[in-house]
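The structure that follows is given in the form of structure tokens.
Only one protein chain is missing from this complex, and each of the others stays in its spot.
Coming up: chain A.
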Amino acid sequence: MINVVETASKARSPSKVAALHANSTTGLILENRPNHLPSKPKQEELKHRQQYLQMLENAKRKAAKEVAIKEKLTEEKYDREEILRQSGKKWIEEIIPNWQNMRHSSTVQQIWWQGIPPNIRGKIWKLALDFRLDISADLYKVLVEKTDEKFKELALNEPQLDSQSDSPLIQIKLDISRTFPNLGMFQVGGPYHASLFEILGAYTQFKPTVGYIQGMSFLAAVFLLNMEPLTAFACFANLLEKPCQKSFYEMKTTKMQAYYQTFDGLFYKNLPKLFNHFTINNVTPDMYLCNWIYTLYSHSLPLDVTCRIWDIVFRDGDIFIFRTALGILSLYKSKLMDMKSIQIAKFLTKLPDDVDSDLLFDAINDIRVTKNRYNSMLLQHFENFNCK
């Protein structure tokens, strides 16, 4: 009789983990046949013994394979951390002090492509965003105070604060708890709940014509995870001045169409087969690219991958938003070719959680779009739509 018995792993030192892992997680133990049962014919017993050994062998092989994969991933992660540690030193000691001279050099561009180390990410983002809007600490303080006053007024006037008002501040309150809900950072009682409200509230005072639009909470949240509130606000406000984000957040519908058509042109050029597949299935950019642009991928990709994309969006500008989109489509090309309309749209607005950022960046790297081409296409579409 064969019983499957779970035994606890007793690994002590990491070097022995692999060896123990294969034997100890799911052990198959061959027990003697209970006495009250008639004994098996010899031949059958032999056959069962062989089957048992075979099963054991298969289980071992499978476990060993899994361990090897895990080890490789750990190794890669370690390598990546090592690269980031090395480049962190370079960023701090060489690049940041000579920012204007070095930022465009090929070595820096290359290091940049590999991803900015998380501990200095905020600093580089701020430098790379080339602030057009200068936001002082005093200005921010005033904006936050104004927000607080407005919010207190609301609380006084409307006893049923929950969802009874059209004020953007109420909407912000509602959305903050729904921003990266899995992180637990922005929900009531979370460490960044108050600062996220402050940033978004301050923006409604800073730019009342734009106010608050859903999607903003994700952008501001990603900044807030990488820097302190004042800088996060300045970065957020300046990001919304970039041409693509500005067109979308100001709801310039004809400009949005021009961006979609530019994207379609690049899509056709780079991935013609997939483009045709999308056309046949009536999948259009407004179904998925819209979400990617509004939240700069933070709504549909894991946070670490999002941050790596933002690194290069701030290096290269809007063009990288479109290269990333094409990179995603290219990475999942064969999967997408097997899907039909609604499945495609569903897949693209909720991308797999385990997307490998290195593979994605390899795919993006293969997408050929020059700045000239992008700019001239966009300009052409703007002219066609009579905007600007």
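As a working rule, a residue touches a chain if its C-beta (ideal position, glycine included) is under 8 Å from a C-beta of that chain, and two chains touch if they have at least 3 such contacts; residues count from 1.
Convention: contacts and distances are computed from a predicted model.
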Chain excluded from display, named as in UniProt, from "Phosphatidylinositol glycan anchor biosynthesis class U protein", "ADP-ribosylation factor-like protein 2-binding protein", "Ras-related protein Rab-24" or "Cullin 3": "Ras-related protein Rab-24"
Given A:83, A:127 or A:213, the one touching the chain that is not displayed: A:213
Candidates A:177, A:205, A:357 or A:375 - the one touching the absent chain: A:177
Touch criterion as defined above, residue of A:287, A:303 or A:387 at the omitted chain: A:287
Absent chain, residues of chain A that touch it: 162-166, 171, 174-175, 177-181, 187, 211, 213-215, 217-218, 251, 253, 284, 286-288, 290-291, 294-295, 299, 341-343, 345-346, 349-350
